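Dropping a structure here in structure tokens format, bear with me for questions.
Note that one protein chain of the assembly has been removed; the remaining protein chains are unaltered in position.
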Amino acid sequence: MFAVEVRDHVMIAHSFKGELFGPAQALHGATFVIDAAFLAETLDENGVVIDIGRAHEALKQVLEPLNYKNLDAMPEFAGVNTTTEFLTKHIHDHLARSARDDRLGRPGSELSAIRVTISESHVARAWYEAGI
Amino acid sequence: MFAVEVRDHVMIAHSFKGELFGPAQALHGATFVIDAAFLAETLDENGVVIDIGRAHEALKQVLEPLNYKNLDAMPEFAGVNTTTEFLTKHIHDHLARSARDDRLGRPGSELSAIRVTISESHVARAWYEAGI
Amino acid sequence: MFAVEVRDHVMIAHSFKGELFGPAQALHGATFVIDAAFLAETLDENGVVIDIGRAHEALKQVLEPLNYKNLDAMPEFAGVNTTTEFLTKHIHDHLARSARDDRLGRPGSELSAIRVTISESHVARAWYEAGI
Amino acid sequence: MFAVEVRDHVMIAHSFKGELFGPAQALHGATFVIDAAFLAETLDENGVVIDIGRAHEALKQVLEPLNYKNLDAMPEFAGVNTTTEFLTKHIHDHLARSARDDRLGRPGSELSAIRVTISESHVARAWYEAGI
Amino acid sequence: MFAVEVRDHVMIAHSFKGELFGPAQALHGATFVIDAAFLAETLDENGVVIDIGRAHEALKQVLEPLNYKNLDAMPEFAGVNTTTEFLTKHIHDHLARSARDDRLGRPGSELSAIRVTISESHVARAWYEAGI
Partner (left out) sequence: MFAVEVRDHVMIAHSFKGELFGPAQALHGATFVIDAAFLAETLDENGVVIDIGRAHEALKQVLEPLNYKNLDAMPEFAGVNTTTEFLTKHIHDHLARSARDDRLGRPGSELSAIRVTISESHVARAWYEAGI
């Protein structure tokens, strides 16, 4: 299995509902450094999984609506805890749609899976991996 | 598959038995930077795999008996080489027990696996991944 | 010149005033990974600048009032832009006071300077260095 | 599953053929930081997957013919795009041969797979994982 | 003293003249990860050294003519060894000119110095620091 992975980041505010979260129930924020990995069984005729430049653009496009936002105020996230784990799947699902819609410069059917890793600090991160 | 991963470290002394180890047969030491990843198919009702704070505590608890120790002098490790690989499984097994005993804030049966990665320097690391 | 440096982090929300900041004028957030370095011309009788454990505690104490907070809502920061640069000096000044009050386990007069570095992402950081 | 992973690097020149690559069609270069991970279901009688020193040597040996080279001028790579992905498999295949030939200090049949990760910058990397 | 530092990278080919360089006399290449730090005694009225977004743009503009190039073929570098150290000063000098020409969003006279650090691998880097 081959993979290419690219990195970008967003800076967001949010709060969590649930005693579990302790002080993180208050409005706070995070820099999320995001690694998006695209997996494929084979390389294409150019010798790549997908073009790294294209991968960077695809990730940037998915992140733009989140960057410099208070996630609590976005209708899209009403009633959900925008935890690091939740956001890994949110980003995955948007990238998977790009893949299925053949917007990554390679037929989505030739990609096996996408893994999204979010580092929220130097001591904690989360990831989500699933098929296209 | 979702995962959350937390980081901590210990500073230990030990030595190895076996010609394979060359100069590392002498008493020496290491800083082990440990990443413990908890994997699950689904998020719980709070939107997490397990709480990151709880994960940090669980890892800290497992590491405490090792920190600032000479592993050669611990009866628990008598007769074994406490290699980086060996210790990844040692830490995994303790964390898996915490999971099975439902001490991670989520039923252990809802977790799929635990992966423990130990970085012993900027150029070498080891990991162990297995079910709960 | 000797230095010891320790690392911790906070997760905060804030917004900026001024056209310069573009989209960062909106409420957003950041994980600030903070390195606090203590500088001294000589080591003490134990062979340290200051004890690393004590340095970690001193930094943690300064960071606690900031962690999981919306800085916009803290009276202490009313009317100021809590930029990364601003916060490096804020943390420096609190650590310098700890040093002057001899709360670091070594007379503050034996320390030369403190440097505080804040990494706000994998591509941007700021620092402030000044005497005690 | 256990793994040990070691790191080394090469500094090479090359160019790519294909409009997909845009400015990277010109002769340029890269520092490739390479992580080679060896996976095994069990530890050997010494308590290791394979010796970390031996792993470093094996990787160094595979990288030596590439280091400080213009890959475009190597007959071995005539007519292929030496993309980061392509090189992960190239290095994997050489390491797998070392394993099959029992040159890693442990019978290759006791190893399950090898994963080679190449970081080409602080924001992009690729990997390839396959059996021996 | 305050500083803000931003990161970007280029991927170049080049060769060196001089026996000192051994195998690096051959055409090879490098990923240079570049950190550009801007130093100032005081913050401006917005609370920044210079805007981080503007700093990123200024660095990107200086790097663009180098990216995906064979430095040996650039008239600007004829007859010089484009070592990592040499390039730190090259980038510094261009950024310093931007500062003097007041193209960084703050009068250059209010900046004290610029430090450019180039990491060429995980085990080697160089930097150059000088006034505006």
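Chains here go by letter, A, B, C, D and E, matching the order in which they are written, and residues are numbered from 1 within each.
Note that a residue touches a chain if its C-beta (ideal position, glycine included) is under 8 Å from a C-beta of that chain, and two chains touch if they have at least 3 such contacts.
Treat the numbers as computed from the prediction; the structure is a model and nothing was measured.
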Contact footprint on chain E, counting only the chain that is left out: 16, 18, 20-22, 80-86, 88-89, 120, 122-130
Residue numbers in chain B that touch the chain omitted from display: 7, 9, 11-14, 23-24, 26-33, 67-70, 73, 120-123
Chain C residues touching the omitted chain (full complex): 1-8, 43, 46-49, 51-53, 55-56, 105
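The rule is simple: only the chains that are shown with their structure count from here on.
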Mean-CA-position distance for chain C and chain A (Å): 30
Interface hub residues of chain B, defined as touching at least two other chains: 122-123
